[in-house]
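Only a single protein chain was left out; the remaining protein chains are all shown in position.
Then we have chain A:
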Amino acid sequence: MDLRFGESEPTDEERAAVDALLGPPASSWEGAHERTDGDLRWARGGREARDRRDLLLPGLHAVNDRVGWISEGALAYLCRRLTVPPAEAYGVATFYAMFAMKPRPRKVVHVCTDLACMARGAAALRAGVEERLGSPGGDSDGVTWQEAPCLGLCERAPAALVVRAGPGGPEDTRSADADQATATADGAGAPPYTTAVVAPATAESVVSGAQAPDDAPAEPSAGFAVPQAGQPGLTLLRRVGVVDPRSLDDYRRHGGYAALRRAFAMGPARVIREVTDAGLVGRGGAAFPTGRKWGATAAQPDHPHYLVCNADESEPGTFKDRVLMEGDPYSLVEAMTIAGYAVGAHKGYLYLRGEYPRSLTLLTHAIGQARARGLLGDDVLGQGYAFDIEVRRGAGAYICGEETALFNSIEGRRGEPRSKPPFPVEEGLFGKPTAENNVETLVNVLPILQEGAEHFASIGGGLSTGPKLFCVSGSVGRPGVYELPFGATLGELLDLAQASPRARAVLLGGAAGGFVRPDERNIPLTFEGTREAGTTLGSGVVLVLDDTVALPRVLLRIAEFFRDESCGQCVPCRIGTVRQEEALRRIEGRTGAAAADDVALLREVGRAMRDASICGLGQTAWNAVESAIDRLGAYS
């Protein structure tokens, strides 16, 4: 490839940010300042560098984390280092909401305006922030702010996330040469990279957090998000709020790594059988049998196999995976090791959404500890099995939670879904057989191995066996993550969470899910039960809305969300989500005959989106609106 990188040069700070990730350039072909005699004789880079395309996204993060935005010079330098065409890299960088391609202040505030926060006063928060910091995207004394989709902090809504760019960001610590590179970095004097979560937020606390993120009050521990914390009878949440998430010893004292030992004693085939017999199905929303996925991956003749953990939890109202990762990070590391062992993978990728800084810190720490103690690496537990985990950060794209879009994102391409077939178990990450599982799904494997498939399968029944996590937020007295055995009803969960007596609607499954009435208390919270009731369990979102927020406003927010998050690849979703939003905007204050034409239009567009879109995003973009019209009588 004869690539053209343009004339733009990176600043010293940008160069240092990229070098901290990739190490110093080996030759002037890769962007070194000085051209040596050797460079005139040998051209290195090429294919070898191109095989590192998957470092494009971490590279973009490195620059964005350091400087706050990505300049032409920085992008050109990164492209030169990785032999990536600048047009493609530009396409990738502009895909993600957290990256800026124009200069902006180092301090960026993401103010959540999504559903759970809406139910807890996000509109007032947004107005207050605008009053103090000016309109979104502006510059107020070195601070800029933007509206954000759900930040996954729903139990503490309304929420905001502050990111201050500077040296020492997460990608700085990746390379062995990092210390050397950062030592020589320019931008010394700039305060270090930091993040601060402000939740529950007021306009004042957002502004003070943005101005001085170092002084922002510390977040409460993950146990705060689990009202049942410490109660007997919990399985998935039993360690959350109980163990120290930084201590491997504490994890082991509470039963950690017993399941991995058991897995090694059983062998991969029996592990898969056990998971199959337990009836475990995917908890990310699609409910695909995990054992079948693992079996199919393990059986592929092509190698290497990969394991991918989907921790890109972005469905509005969902925060269970965050609570698991922040409260019990080692359980995910252990579960990934077991899954990797079962499917014959030696490398696992953990794709974490970019808006979860604390999960990133804790997981990175946990993986490092596990590696240091021989629980990851060339010889896990002395069993001769090699497995390691690499964390990759998303950068603000809901679509990357779609399994094949996630592969593209890791590979350094635009996070657009691939068409299936071929399925990931045949051709997944880097075109190799891949098992991809949600965080909660993986963590379920531990009790299956420890207590046996039979016990797991005895909880609930049919397609829905085992314990299930629910993310309860909105107008409830005790929001948080709840663990209930499959088979509990909506009413039981609403009572536990002390749902407001003024509740008017309950959204199940998030923006891609559907509304039910609060009086439909008998709906069993199982995959079959919700389907029979004409709704969906999705990722376990139970979002309660009372009469303080107008339903048409909520529907409009859902439509805005899908319009923003559509990747733009296929026509029904790219344009359909825009037309859906326009129609909902037109009828926001209308009912009956005045809305009938647009409701009919919505039905037609919705049907085409559901039938003809490439992936689940477009296929479900109309679900919630449809259910609100049919079930709650919106606009009638």
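Methods note: contacts are C-beta pairs under 8 Å (C-beta built on N, C-alpha and C of every residue); 3 or more make two chains touch, one makes a residue touch a chain; residues count from 1.
Heads up, the rule we're going with is that contacts and distances are computed from a predicted model.
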Legend entry - Listed names "Electron transfer flavoprotein subunit beta", "C-type cytochrome domain-containing protein", "(2Fe-2S)-binding protein" or "Iron-sulfur cluster assembly scaffold protein IscU", matching UniProt entry of the absent chain: "(2Fe-2S)-binding protein"
Legend entry - Option from A:393, A:414 or A:468 whose C-beta touches the chain left out: A:414
Legend entry - Residue among A:172, A:355, A:402 or A:565 touching the omitted chain: A:565
Inset, instruction - Consider the whole complex, including the chain that is not shown, and state which of A:16, A:57 or A:75 touches that chain. - result: A:75
Inset, instruction - Would you mind spotting which of A:259, A:309, A:336 or A:397 touches the chain that isn't drawn? - result: A:397
Legend entry - chain A, residues in touch with the chain not shown (by the definition above): 1, 3-4, 6, 72, 75, 85-91, 94-95, 101, 397, 414, 419, 563-572, 574-579, 582, 586, 601, 604-605, 607-608, 610-614, 619
